[in-house]
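Here the complex is missing one protein chain, while the rest keep their positions.
Every chain is named by a letter (A and B) in the order it is written, and numbering of its residues begins at 1.
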Amino acid sequence: MIKTETYQLSMGPVHPSTHGVLQVLLTLDGEKVIKAVPCMGYLHRGIEKLMEQRTYFQCLPYTDRLDYVSAMNNNFSYCHAVEKLAAIEVPEKAQYLRVIMAELNRIASHMIFIGSLAVDIGATTGMIYPFRDRERILDIFNELCGARMTYSYIRIGGVKNDLSAKIIDMINHFLSALPSMLDEYNDLLTGNEFFQHRLKGTSLLSAEQALHLGVTGPMLRASGVNYDLRKENTYSSYDDFDFSIPLGKTGDNLDRYIVRMQEITESAKIIRQALDGLPEGEFTAKVPRVLRPPKGEIYDTLEGPRGEVGYHIVSDGSAKPYRIHIRRPSFINLQALDTMCRGYLVGDVVVAMSTIDPILGEVDC
Amino acid sequence: MHTGLLASLAAFITGLIESLLGHGFAAQLIMVLLEIIAIFAVISLAVIIQVYMERRICGFIQDRLGPNRVGPFGLLQTVADMIKLMSKEDIVPEKANRLLWGMTPMLLFIPAALVYAVFPFDEGAIFADIGIGVFFVMAIMSQGVLMFLIGGYASEDKYSFMGAMRAVAQMLSSEIPIAFSILAVVMVTGSLRMSDIVSAQTNVWFVCVQPLAFIIFIIAMLMETNRTPFDLVEGEAEIIAGPFTEYSGMRWALFFLAEYANLLAAAILTVTLFLGGWQGPFLPGIIWFIIKVLIVIFIFMWIRWTFPRTRIDQMMALSWKVLLPLALFNIMATGIGIYIYKWIY
């Protein structure tokens, strides 16, 4: 008597393609996915709780360690929220510097995405090239603030230090080399038939589903929803720059990849405009040595490379936050994994996970 | 007829032993033993060279240097790795079927080594020039999948089992296009004997006569040897390492050895069937043979480090819906071609 049954496969937490320590409980029928449940918490460090015992300034290094491939954007979001809470006016030059660094970091983060997607579908060389090029951005950051991953560059009230001529030169060099880098990825990956077949029409996420799941960032835009906080809720002089928001049509894996590729070009556009129009002035505002924001609370979100990075800060009037809650885009986007995987094969789970592009430091917080 | 470098060397050694022992049959027996040892030595050496080549090529393609520390140019890196693997702890999964599980790596090496019996390395340098050479290769090469199945099943692990299932599906889809593409070559030669196929390519290589069959053969061979873009059996991003997820240390090294022995066999088969075997001007046959094999291996490695992996259903679709009809069409075209050729002359 032959009978078939479904079985459970625990993908992770030790698995080559879960981008860290994520466990996905797959219910499979042969190779077909019936259910995919992401289980997280393997990298939980209690950052939200840790922040309650530190002053507003001391919280900053912890935001680096959430989404460690785009730490600038986390710094940015946190500082922006605290500034709003304490009503600190940021000089225009600092706003421009923040935009430049956040966009550079967005490029670096998207390069990591291309690399990890490539290695997840088996193109090892496709991983090495973006990682090699990302090094140049890290070199810029290293020259700028002395760290390659955990920058703590964007500070409450402004930024840590000014751009030197050498850094401007490095950024210009990078921007002029960027089109040829993108051409290389396009030649090696985007144009490759195997790559397209793997990505096209898999893990569909319709606009309606994406909105229902609270998905944000490039994933949402790949489903065709034109929603980008840089345009919708302009902050930090973003309205000074001319850039477009790339949109996908169907919301499949290929769209999510293409949207991110186009975002790299758009980010480069913003950086170039910001460098050209860099205003004179102070790079940081006058901030008291002990910051005591007035009693109250604030929720503030900015557009990170993975979606909306939001900080909800409750102040009780003391030097330490009463409570901080962080809206981590990877965590919320990861909810879509089940929807994206049902009915597809095991090989597609890996690709879907890659195009969600979760950073586990952020997911587990 | 025995004019090749290897063949004359063998004849010289035979003569030497014969004069020492004064007995023809004993000399023959010793020669057979020597040849077996030689084949194993060739496989082991080739594996070491191939692993080094793979890592160097991979490094160069990825703007790195690859291994360059152990020994001159990092040549001893593979040896160092082997020593490391041998000194590792032998971990046996608790629930595994110990007999089957332990047997698999050793069994896997048998078909990988057996195919070398019928490969012509040089003029006259062929261990067993049997009349069904091509058929023998086909039959033996497909045995490897059995070991994957046993190993994957005996590991009592879901990843291994999935890998084993994939291995069977992939073998079935790759063997048939291979068989049909070789069939076209056999139709032209009219013989299954390896040495006949090589000598039929004296004037023109079969890659020119049968370009379509060559392409089908190369693609199907990539499937057969589990290399990217068809490395679904291992598919490290999906099922970790497929059938050998649970193996470690020396047992894993044997899998590795068999994998590279298979790659070499695939390259030799390509050279023999399509690229004129050991034939070539000026240089001795064995040198030509080595050059051609290395070039084919380079192409396999180049492909591996460029392409992403396909999905299992896409691989099957490619094999059954594209390669097989094309191979069948090729056979028909070859048949018509041969008929017209005979009609003209």
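Here is the rule we go by: a residue touches a chain if its C-beta (ideal position, glycine included) is under 8 Å from a C-beta of that chain, and two chains touch if they have at least 3 such contacts.
Everything below uses one rule, namely that contacts and distances are computed from a predicted model.
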| item | value |
| --- | --- |
| Per UniProt record, name of the chain withheld from view ["NADH-quinone oxidoreductase subunit I", "Carbohydrate ABC transporter permease", "ATP synthase subunit b" or "Transcription initiation protein"] | "NADH-quinone oxidoreductase subunit I" |
| Option touching the unshown chain, where B:12, B:40 or B:302 are the choices | B:302 |
| Given B:13, B:61 or B:331, the one touching the chain that is not displayed | B:61 |
| In chain B, positions touching the absent partner | 57, 60-65, 302-303, 305-307 |
| On chain A, residues whose C-beta touches the chain left out of the figure | 54, 57-62, 64, 125, 132, 142-147, 150, 152, 161, 184, 187-189, 191-196 |
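One rule holds for everything that comes next: only the chains that are shown with their structure count from here on.
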| item | value |
| --- | --- |
| Distance from chain B to chain A - Cα centre to Cα centre, in angstrom | 45 |
| In the complex, chain B residues that touch chain A | 58, 61-64, 158-159, 162, 228-229, 231-232, 235-240, 305-314 |
| Touching residues on chain A, where the partner in the complex is chain B | 7, 9, 15-17, 31, 118-126, 128-129, 132, 188-189, 192, 194-195, 197-198, 345-350 |
